[in-house]
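For this depiction, one protein chain was excluded, whereas all remaining protein chains were kept in their positions.
Chain lettering (A and B) follows the sequence in which the chains are written, and residue indices restart at 1 in each chain.
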Amino acid sequence: MGKIEDRITELGLVLPPPLTPPAGTRLPFHSVHVVGELAYVAGHGPQAADGSIARPLGRVGAEVSPEQAYEAARLTGLAILASLSRAVGDLDRIAAWGRVFGMVNVAPGFDRMPDVINGFSDLLTEVFGHEVGGHARSAVGLAALPFGIPVEIEATVHLGD
Amino acid sequence: MGKIEDRITELGLVLPPPLTPPAGTRLPFHSVHVVGELAYVAGHGPQAADGSIARPLGRVGAEVSPEQAYEAARLTGLAILASLSRAVGDLDRIAAWGRVFGMVNVAPGFDRMPDVINGFSDLLTEVFGHEVGGHARSAVGLAALPFGIPVEIEATVHLGD
Partner (left out) sequence: MGKIEDRITELGLVLPPPLTPPAGTRLPFHSVHVVGELAYVAGHGPQAADGSIARPLGRVGAEVSPEQAYEAARLTGLAILASLSRAVGDLDRIAAWGRVFGMVNVAPGFDRMPDVINGFSDLLTEVFGHEVGGHARSAVGLAALPFGIPVEIEATVHLGD
């Protein structure tokens, strides 16, 4: 077990299994695509412990509260760590986080997207620390996200040896 | 002619000429910008055979059907391959696709963006195969796309020798 996996266990966190997409959905791409030292992380949403899409669904500021959305961003982070672990074998191989693009499914009038995506950034800091977990970020409001998920995050990660 | 160009011909596909932007539109950037081994692909939309913006225009789920949007994502792919061909000379130089960011112009209530952007992913698989055509992807709903196009896609591509 690597140090990051140990840290995840220490924190009492559990990484979910691969996404079970909704019936009739075809997703012909990789959750994480490694090219040389770069790992491109596809857009992920929050997942439940069984791999299904986590609830609640809907727009932040209407069906989903900002607090629930913060938690959804954290769950999205766990789903991303799980995909990275499956793709690269050992999360200790992550040398640096590059870009994080945080997308929030917004109801009219909601513009506190940074507070929501902090759920993801805070998780990175807890798990990787300030040095390796540091990243650049955007946190913006989308008109729609797939299947009504409240949060979606994509990222670029740099791998070491 | 390279192998990928041959494959495109075999499939009966035709790459469009450069985009003819709407009158009065200034686009002061590169359709594809190569920096070292990376080719950054600017946001592209669907193009007709004469290089103009393809029809229909509008929001998916209202003026544009999901089936028409799938086709628009496929046409967007052909426009991207055409720009890449002009920028790098030979599509065989593409060693790997990295990140694909699929944007759909959505009407309220439409959230099946993955089904739309599959038109692009399926084209990559047909042309490049599963190995080179593999990619990470997001497929999300935008509030507006330029000139009312239903789909816009940007990407990062890795070049080899």
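In this text, a residue touches a chain if its C-beta (ideal position, glycine included) is under 8 Å from a C-beta of that chain, and two chains touch if they have at least 3 such contacts.
What you see is a predicted model; the values in this text were computed from it and never measured.
Novice: Specify the residue from the set B:Ile8, B:Ala54, B:Leu78 or B:Met103 that touches the hidden chain.
Specialist: Answer from the full complex: B:Met103 touches the omitted chain.
Novice: If I consider the whole complex, including the chain that's not displayed, which of A:Leu19, A:Leu57, A:Leu81 or A:Ala139 touches that chain?
Specialist: That would be A:Ala139, which touches the missing chain.
Novice: Just name the one of B:Val14, B:Leu27 or B:Ala49 that touches the chain not displayed here.
Specialist: B:Leu27
Novice: Please identify, in ascending order, the residues of chain B that touch the omitted chain?
Specialist: On the chain B side, contact with the omitted chain comes from 25-33, 35-36, 38, 40-43, 101, 103, 142-148, 152, 154, 156.
Novice: Mind pulling the chain A residues that touch the left-out chain?
Specialist: Residues 95-101, 104, 106, 110-115, 118, 121-122, 125, 134-143, 156, 158 of chain A touch the chain that is not shown.
What we mean here is this: only the chains that are shown with their structure count from here on.
Novice: If you fit chain A onto chain B using only Cα atoms, how far does it have to rotate, to the nearest 5°?
Specialist: With C-alpha atoms aligned, the rotation comes to 120 degrees.
Novice: Quick check: how many Å separate the C-alpha centres of chain A and chain B?
Specialist: Result: the chain centres lie 25 Å from each other.
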